[in-house]
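Note that this complex is displayed minus one protein chain, with the remaining chains in position.
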Amino acid sequence: MAAAPTLARRIVRPGVLPLCSRPQAWGRAARMSPGLPRAPGLLLAQRRTFSNDKVLVELDEGSGIATMKFKSPPVNSLSLDFLTEFCISLEKLENDRGCRGVIFTSAIPKIFSSGLDITEMCGKSTEHYGEFWRAVQETWLRLYGSSMVTVAAINGSSPAGGCLLALSCDYRIMAENPKFSIGLNEAQLGIVAPFWFKDTFVNVVGHRVAERSLQLGCLHSAPEAHRIGLVDELVPEEKLRDKAAAVVAQWLALPDHARQLTKSMMRKSVLDRLVAHREEDIQNFISFITKESIQKSLRMYMEMLKKKKS
Amino acid sequence: MAAAPTLARRIVRPGVLPLCSRPQAWGRAARMSPGLPRAPGLLLAQRRTFSNDKVLVELDEGSGIATMKFKSPPVNSLSLDFLTEFCISLEKLENDRGCRGVIFTSAIPKIFSSGLDITEMCGKSTEHYGEFWRAVQETWLRLYGSSMVTVAAINGSSPAGGCLLALSCDYRIMAENPKFSIGLNEAQLGIVAPFWFKDTFVNVVGHRVAERSLQLGCLHSAPEAHRIGLVDELVPEEKLRDKAAAVVAQWLALPDHARQLTKSMMRKSVLDRLVAHREEDIQNFISFITKESIQKSLRMYMEMLKKKKS
Partner (left out) sequence: MAAAPTLARRIVRPGVLPLCSRPQAWGRAARMSPGLPRAPGLLLAQRRTFSNDKVLVELDEGSGIATMKFKSPPVNSLSLDFLTEFCISLEKLENDRGCRGVIFTSAIPKIFSSGLDITEMCGKSTEHYGEFWRAVQETWLRLYGSSMVTVAAINGSSPAGGCLLALSCDYRIMAENPKFSIGLNEAQLGIVAPFWFKDTFVNVVGHRVAERSLQLGCLHSAPEAHRIGLVDELVPEEKLRDKAAAVVAQWLALPDHARQLTKSMMRKSVLDRLVAHREEDIQNFISFITKESIQKSLRMYMEMLKKKKS
């Protein structure tokens, strides 16, 4: 999609290539053109996987549906490493003609993703903040603008940036556990969700619900999230994966080309807004996050989390 | 309305004038100024009708409410002829000071309108495609921007362009028959609803519902259409006409001037967007529809329809 033209390597930190720390079962050579007869020797290789430190990807070749599992303990926080590997994995799937849909879920119990990693925003250099924020932008541009069918199978809580990941998919299914919560709760931490988080949220729940939820920094329980339209469906946790696969299959029944153009038409203006203001948005983030008052409140929050843990 | 300034004759094909093939009971001479005492000799002429090949119009002079019935068998498909006659009839009503509201309904059982006529988009010349698309635009500009009260009495299924006609009215009442369905299902045919179909849809059901429905090419059953706000009301089919008349009367109780300015304020930005990009939109349509892959899929779809019929 034109809205997210940059390559994942643009956000890779110099000297840290390659990011995929495990052997990849799945390269260009293995790719097959759809419609061509499948080579007999590949008949058994129906499930290809690749993995890096932060995510595990399994592609079911029969259905063309991949599953990306977040596996960054303890809470799948969106560190620079996580975001980089997420983007590279997503790009790999995007470029793979055998893959047409992706399910995002967590390999860690009770948490989908805890959102942006606060350690990346606290006590670091200006350059680091800029690099981190660019990776956050890149992640959203790629996911919200993905030409694949994207479904979030939300099997745990998903605050802030975790909620953004879910909001950026085509469809959201959440485990119907009232203890799991989801929302853009940035305001509770004294920070402000950027305008493109807000745009994405408004596109899902409408202006009024977004205005109230953002100002109060609401974390909505699963049933409430369903009631306000933040998630599309609740299912028992054990049925989450099957339901997600069924939904992707339903969306894939449509001709790719028409579905992709339609998706682009719906999302383009919001994607374009960030693309047009990307550097400005990074500068805004840096000047906000480097404020002593903000640094102080983030340090206090981290202290609190540490105490809670021990 | 400024948003739809062109005359219907702009879309009339050269050499095909006049389009109204039946005698018209209703010309300028018969028009009365509202507020003036009605001439005694006209007391019996309380219902004026006119008709052409594709639509039948009846105007009740007492109430100022016209009914336009689609009568183009087998399925009221929106051919160039249909659209042209629709526009001319609508313009005639718009210019008639005795008419303040219109009910749109179908004279054909089980179908409101099947949407754009695929035969107009398949195997024709570039010029023809351009002319056809301009007529589709004109229809929407006139209907969505009409200064009259417009109510769709949806007495049958209404896919694609048929759904657009309904969406462009001020109010939608549907027969509560669960076998009837409605939706912008273009994606199922491998084509993409243009941005102004999308804008009209979003204005009715909101961004999230539109995004999902358009990508899946949903045809919603009447009850579902009501649930998502695509239609405002369901009534038993035999009560559809009476209900529609009551709704128009309710809207006409407001001062015309205030109601019209309010309607224009709500719809102007969306109408203006097409007016500003009209030629570009025609070129987009032509370059899309002339793609061999699209032509092929439309031919296959027509074959399927033919087989179904026989």
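Each chain carries a letter (A and B) given by its place in the written order, and its residues are counted from 1.
Convention: a residue touches a chain if its C-beta (ideal position, glycine included) is under 8 Å from a C-beta of that chain, and two chains touch if they have at least 3 such contacts.
Computed from a predicted model, the values in this text were never measured in an experiment.
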item: Absent-chain contact - pick from A:E94, A:E211, A:E233 or A:D256; value: A:E211
item: Options B:Q46, B:N95, B:T119 or B:T262, residue touching the unrepresented chain; value: B:T262
item: Among B:F86, B:W251 or B:F285, residue touching the chain not depicted; value: B:W251
item: Chain B, residues in touch with the chain not shown (by the definition above); value: 170-171, 202-206, 229, 232, 250-251, 254-255, 257-259, 261-263, 265-267
item: Residues in chain A touching the chain absent from view; value: 186-193, 195, 198, 206-208, 210-212, 214-217, 293, 297
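Everything that follows uses one rule, which is that only the chains that are shown with their structure count from here on.
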item: Rigid-body rotation angle, chain B and chain A, from Cα fit (steps of 5°); value: 120
item: Distance between chain centroids, defined by C-alpha means - chain A, chain B (Å); value: 41
